[in-house]
Structure formats: structure tokens, C-alpha cells
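Apart from one protein chain that is not included, each protein chain of the complex appears where it belongs.
Let's look at subunit A:
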Amino acid sequence: MTAPRTLYDKIWDDHVVHQAEDGTCLLYIDRHLVHEVTSPQAFEGLRMTGRKVRAPEKTIAVPDHNVPTTAGRDKHIDNEESRIQVEALDKNAKDFGINYYPVSDIRQGIVHIVGPEQGWTLPGMTVVCGDSHTATHGAFGALAHGIGTSEVEHVLATQTLIQKKSKNMKVEITGSLRPGVTAKDITLSVIGATGTAGGTGYVIEYCGQAIRELSMEGRMTVCNMAIEGGARAGLIAPDEKTFAYVQGRPHAPKGAKWEAALAYWKTLFTDEGAHFDKVVTIRGEDIAPVVTWGTSPEDVLPITGVVPSPDDFSGGKGDAAKRSLDYMGLTPGMKLTDIAIDTVFIGSCTNGRIEDLRAAAAILKGKKIKVKRAMVVPGSGLVRAQAEEEGLAQIFIDAGFEWRLAGCSMCLAMNPDQLAPGERCAATSNRNFEGRQGRGGRTHLLSPAMAAAAAITGHLTDVRELMAEKV
């Protein structure tokens, strides 16, 4: 009998090509996702050395980070530098013969939404991308993490990555969530509890009843932000929900291969008694709808709370909190629900999937926004089409939201969708860093339902109050 292994151990073991004496491994990569911002220098490197893409059939490219999300972008992109990057990706995809979803394709979208949607992401795989939110794919029980551009080049050339194994961390969410509490609140609460460096050196496996009860969309939201807690990757063991989501997707296995895959996927769980180096347990019932008040994703508080004071923190964190509060223009002691919002952004690889749009639309139905502007950017062209079919798009439009084309958009504001200095935004994305959504812009992270609630009241709002109104 082999010793009990974690899910991470199992996937790792099945992908080691070579192990050096010091433990450094060459790990085989099953899927490599590529976008326009972190890949040009890698392809350039291949050209300069005369190297080819080793496995073009396992390499998938899509422009998402800096594409405009307004009509006409398939004809022309105004910003010259963005256009150059998108054109470079068009050319690189063609020259190197890799799978490609250009902006003109309805399947185009944020790379972490397109991968699962098209069935490229499958349980037990290793998935990498030159983007830190690659952890999203961990929701399928795939070992997925972000890499830098030099590593992108390495994977293109060799289909492997030089890696040392991380430690195992278990994050268990017991019990069920209360009404109005979502996957986003779980993942923010975990970061609030562990800090942005709490996961450094670890791969997290999320488990427990509350995780099991999440849909695949919700699980992707949870894993998406593993990196915000410093972890290399987040994983959730695949189950019937996973298999049901995957089955029938364009690149999912079919027929006999499906049966073989299913048999293997069912072995992908942490064995009884396997060792975790760190365990964090949170009761699902204790999680409230949360928002961030500062400029780090760990600056999380329940919506019922008040803005903290720098004196509440010790060490370097006190100074950081002071800087955050200055930047955010907030006064200690102020109620979070008194914070007025200018702009609402619903989208990103964290919360740009159909379930997120449904949750927001449920709150918005029949209401009008009280903020200056509000925007929905679906995670992919297919999510957008489905939302139109379900009548969600009309609800957003009637409420006063802009209904955009797919892309990263205001999550990182590399395209024209940016905040002005001092503009305050309630955002369903994943980073509230200084300047993330535009220089001087102020970001509060929250769930889609909470973002919708802020949109119709004009200030941060406890979504549970609006839900109570409904019944």
C-alpha cells in the first residue's frame, strides 16, 4: 500500500517527467492558455532561438486583457499599443499553429472562462497560463497556476515547467451558507482570515459541505482568488457536478475515452489520513456578505462592520492601513453601508459567469440604478448570448447598466474602461490594489448580488435587506 495522498499529491505524481536529486521536478503541462499581454516576448524568444511550439494542440490562445468591450472592436482597436498586442497574438497563433479564439469569434472571452467553457480544462490536468488567476481551473480538480513570461516561453518550447512541490493546505468550509452569502464571500473571508501571504508556499484544497454545495461557477469563484491569499493554486476534488458540467463540452472526451476519463477522475480525491501541512476551518454559517475597505484583498469586513483604524493593526500593517485609508478616502469608524458608490462593475474571471449575472439580475429586476455609471461585462461571448436568451441582458439595460462585449475590461483597466482619480467603484473583480482600476480609482470588492444592491441604493448595502424586501 502506498501512503495516503492528497489530491494535489496525486495530480503532481502523475505529471512528473523527471525529478532531480534536490527535488526539482520537470512537470508535464496538459493545457497551456495564452493571452495577448504576457505572451509577445515569449513568442519572440522562440523566434530568436528558432524553437517551435512543442504541443500546439494543447495550447489555446485568446485576447482578453486589453480588448475594448464596445462594438466594432473586431474591425478596429483605437489604442495603438493594444492593437499591436492583439495583432501580435493573431500572428503568433497563426504562425505557431495553436488553437485560437479571435475577438470576432463568439467563443472569445476571458481566458479562464473560455478554458472550462470549451472543455479544455478537465479534472486531473495540469493547466498553466501567464496570468495569476489561472487558479480558477482548480475548481475542476486540475492543478492550475499562473506563470511568468519566461515560463510561458519554457512551456511553449518544452510543454513542461520546472517546479518544486508546494506544501499542502486544507481549507474546510463546514455547514451551509446563509441566504445572501455567496462563493465570493467565502473566498474573500478566507483571505481575510489568512492574509494575502497566508497561502504562500502552499497549494490549497478547498473542501467541506459548503464547497460541495456550490455550483461549478461558484467553485471557480473560490479557486480564482486562491492567488490573492498567496497560494500557488487552489483545488476542489471533482464530483458529479464537475462531470455533469464537463460532459458534452466541445473538447471534452467522448465515447470510450469519456468512460476511461471518468474512471480516472473518480480516483481524484484526498485519501483518508493524508497529511496537510496547514489546516484552516471556517464555519459556513459564520460567513456574512463581505466587502473590502482597503487596497489589499485581505482588507475584508462583513458589510455590517465599520471602517477600521490603523491602530487596530500591529507592525507594518498599521502603516499600510493608514496609507490605504488615505488612498480610499475613508475615515475610521464610518459605517461601511454609508460609503457612497459612483460606479458598479460586474464582470471578470472571478464573477463574469452566467450564475453571477443571474444573481445580480435577481436583485436588479424592475429597479433603476442610483450610481453614476454601471457596467456588465460578460466573461465570454457565449455567457453574453446566454444572458440575452434568458432575458437577463434586458434587466440590466432597463436598470441602467451598460451591456458590454466580453473581456477583462475594468478588472484591470488596460482597455478604455477605467476609473477617474477618486472615483469609487463597487466591483466583482478580484483586486483592489492602488490604481488597479485606473489611477487614483477606489475599489471595493464584493459579490455580484452585493454589487447589484450597491447599484440600486447608491451606497454599499447589505444585500440581505433587499432580499427581505422581496419576500
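Quick note on the criterion: a residue touches a chain if its C-beta (ideal position, glycine included) is under 8 Å from a C-beta of that chain, and two chains touch if they have at least 3 such contacts; residues count from 1.
Here is the rule we go by: contacts and distances are computed from a predicted model.
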item: Among "Molybdopterin-dependent oxidoreductase", "ABC transporter ATP-binding protein", "Phosphate transport system permease protein" or "3-isopropylmalate dehydratase small subunit", UniProt-listed name of the chain not shown; value: "3-isopropylmalate dehydratase small subunit"
item: Candidate in contact with the missing chain, chosen from A:D239, A:D286 or A:E434; value: A:E434
item: Among A:G97, A:P179, A:G329 or A:P421, the residue in touch with the chain that has been omitted; value: A:P421
item: Listed residues A:M125, A:L325, A:A453 or A:L466, member touching the removed chain; value: A:M125
item: Hidden partner interface residues of subunit A, rising order; value: 14, 17-18, 20, 22, 24, 26, 28, 30, 37-38, 40-41, 44, 49, 51, 54, 65-66, 79, 81-82, 84-85, 88, 122, 124-125, 130-132, 145-151, 153-154, 157-160, 162, 164, 196-197, 200-201, 230, 232, 253, 257-258, 260-261, 264, 296, 315-317, 319-320, 323, 412-414, 421, 431, 433-436, 439-440
